[in-house]
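As structure tokens, the structure follows; a few thoughts come after it.
All protein chains but one are shown in place.
Presenting chain A:
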């Protein structure tokens, strides 16, 4: 017997997301984030360099579904959509116990019959897959290898001679991983697990108001937009001189749209905080909208309004003094609101921790670091990855209370 009212959930099957002109797109190569290529604002009839000797024509990309694989078809000199995974991984039923070992294999560079020049010739006529097959046939040592060794060999050759790429829609997570591998200082070395902790400890949700200060090229702003759109408000604080810059990552996500982003965001430059405290009358700001914001900020700080009071305080930076920042922004955080302060350095967070503890203005305050390890899970070959990043950054989190 149903003791709940029947809820009718009507939905259409989720439409496939298609690459549109003007979208930002991420090209994933070999599942290695360090090789990801980001193309902002994709336009027709352009070439994007993906491989050392090969570019992709944007016409091959626009109109296909995200999460598709594209392979280079040398016969037609274009990239075509594949209908299945080009690199399926082995399952237990494919594998028996390990057969053979490398006792008899001598690495003297004589195993391959084909010369590099011959292989270059093959590239002109054969498809990538056929080249790899040809190379395997001409390898004297291949049959003597263990099946795992053979798979590793094949994988290496495929990587070299077969060109395929996955087309992915940018999200804060993908961009975080990409930047972490390629330009980690642009995101204050924030690793993906630190970002995920940051969002959860900060209680970043829709229908809340969040106060954000960051120098991570817009990564935090983008993550918050994703978690809060369309119902949520973000008060973005920044120094006056870099107010419109250093937001690259937030411009790379296709959702929410520019219109929604603008509706959700209230930008407040540093100087407005100074204005709010000024005792003498100041000349009004040029734009009426800006003057209104300045007055509302003052009203909130003096307690006559709650309009800019926030449910979460999110700070992520390596470039500004954390204690001085938090000092200034603290009054805008609601009591019982959450705060998360991120830095890849522990010392400034320690100083802030000591200060907040002495002020007795927090509950459940914690200084944490997350440790992450990735594993390779393959039949008979499960082990932690050889390389693991050692540092994800530090997070000071807690709840504001009135002492």
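Rule of thumb we're sticking to: contacts are C-beta pairs under 8 Å (C-beta built on N, C-alpha and C of every residue); 3 or more make two chains touch, one makes a residue touch a chain; residues count from 1.
By definition in this document, contacts and distances are computed from a predicted model.
Among the names given as "T-complex protein 1 subunit beta", "tRNA (adenine(58)-N(1))-methyltransferase", "NUBP2 factor" or "BHLH domain-containing protein", UniProt records the absent chain under the name "tRNA (adenine(58)-N(1))-methyltransferase".
Within the set A:165, A:199, A:234 or A:310, the residue that contacts the chain not displayed is A:199.
Considering the whole complex, the residue from A:125, A:242 or A:366 that touches the absent chain is A:366.
The missing chain, though absent from the display, is touched by one residue of A:84, A:103, A:287 or A:387; that residue is A:84. In the full complex, chain A makes contact with the omitted chain through residues 2, 4-14, 16-17, 31, 65-67, 84-85, 88-93, 171, 173, 192-193, 195-201, 203, 205-207, 226-231, 336-338, 346, 350, 353-354, 357, 363-364, 366-379, 382, 394, 399, 401.
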